[in-house]
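For this depiction, one protein chain was excluded, whereas all remaining protein chains were kept in their positions.
Chain IDs A and B follow the sequence of writing; residue 1 opens each chain.
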Amino acid sequence: MNDSNLVEVADLSFSRSGRQIFSGVNLSIPRGKITAIMGPSGTGKTTLLKLMGGQLTPDAGTVHIAERNVHRLSRPELFRMRRRMGMLFQSGALFSDLSVFENVAFPLRVHTDLPESMIRDLTLIKLQAVGLRGANHLMPSELSGGMTRRVALARAIALDPDLIMYDEPFVGQDPISMGVLVKLIRQLNQAFDMTAVVVSHDIKETLTIADYVYVISDGRVMAKGTPDELATEQDPRVSQFVHGEPDGPVPFHYPTHTSFRNDMLKGSDTGKRGRS
Amino acid sequence: MKRSKWLECGVGVFVVAGFLGLVFLGLQVSGLSLSRANDTYTLYANFSNIGGLKERSRVTMAGVTVGHVTDISLDPKWYDARVTLAVDDDLKDKLSEDTTAAILTSGLLGEQYIGLTMGGSPDMLQDGGTIKDTQQALVLEELIQQLVSNFSKS
């Protein structure tokens, strides 16, 4: 085990409702770097983050964070460890009954005994960092998608975590907020020396900020390397993904047993199965 | 902050009002009394049949409630019912020895209660005294039986 790696994932296997999602995934995430985990939709990238956060338990294999096995920790120990981790959810997941300010102050309030004035200052510093100090009195329902994600980011870094995990940070963002998020992720990494894991399938943005990239497909690590190495990768599956070609080793068509011609001639009973 | 003060007040009022409601149920609906217990004195009365008399039934005088039944037991000596009455202290040493106690019914099917009627003796009943002149409850079945046997005789 290498000291310079904050997270070590070894031989991780996981299946849910009979479907094998991971079979023997090995990853290491170096301290102080931005590591990207990429792959087509439906490959369980979010599941991987949940496994790392200890919210799901793997069938086999281990996840070590700072040399401790996440799935061997007791519940209180796990919750203590999570204070050192921040996670940015795809939907933002702001608490809808609290204002922007209270959302960001929430981790401070529950985990520290700081006086109110200090909580206020720290919260405003984090909000200033994401450029939303002026929005501190708004409720989450009044925010746009990009602002929601920035507030969630401020909340995720409220306790100055060692590790921050981004779950699809760029999905559904307009170019401007995309640029803002890219800038923020890079700044946080450089200014606070936070180790970052970015799970995404937005190739262009991810490759510009990542130090190291893993590509996951079919439950395994298919390729890894620096962004430059990946761009010149010869493996057809990787190059299809990296260059965004519609057809290739990952087929355009969902697998089917019958030929298109037979299906067309068969009549009207196909596709009629409703939810029972 | 103002809103949360209101909220806390509202919850406080809610819980206190709920407690007061329970007190209301206790006092007004079930007739629990907080301090009445030591304001009464005890009398006994034996009845050959108490009918539907129950503990907590009223004891009245001229229709005014002056106490209640606290205990009913079978007197093994005479095989009749021994009823313990708690009577208001106001009437202590004011009821004559020959006071009569009758088990009465309010309405045809109503509750049964004890009615006291003052006698004329100069001696008064003491605390723990026994009312000797009693009148048993009117039991509908016995009444009908008497009626039927009277008819068949004539």
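General observations
Convention: a contact is a pair of C-beta atoms (placed from the backbone, for glycine too) under 8 Å apart; a residue touches a chain by one contact, two chains touch by 3 or more.
Please note the rule applied: contacts and distances are computed from a predicted model.
Name of the non-displayed chain as stated in its UniProt record, restricted to "Nitrogenase molybdenum-iron protein beta chain", "Intermembrane phospholipid transport system permease protein MlaE", "nitrile hydratase" or "Predicted Zn-dependent protease or its inactivated homolog": "Intermembrane phospholipid transport system permease protein MlaE". Only one of A:R82, A:K126, A:R149 or A:K224 touches the chain withheld from this view, namely A:R82. Within the entire complex, the positions of chain A that touch the omitted partner chain are 50, 53, 55, 75, 79-83, 85-87, 89-91, 93-96, 106-107, 109-111, 152, 155. One chain is missing from the display, and on chain B it is touched by residues 4, 7-8, 10-11, 14-15, 17-18, 21-22, 24-26, 28-32, 54, 56-58, 65, 68, 106-111, 113.
By our rule, only the chains that are shown with their structure count from here on.
Inter-chain centre distance (chain A to chain B, centres taken as mean C-alpha positions): 77 Å.
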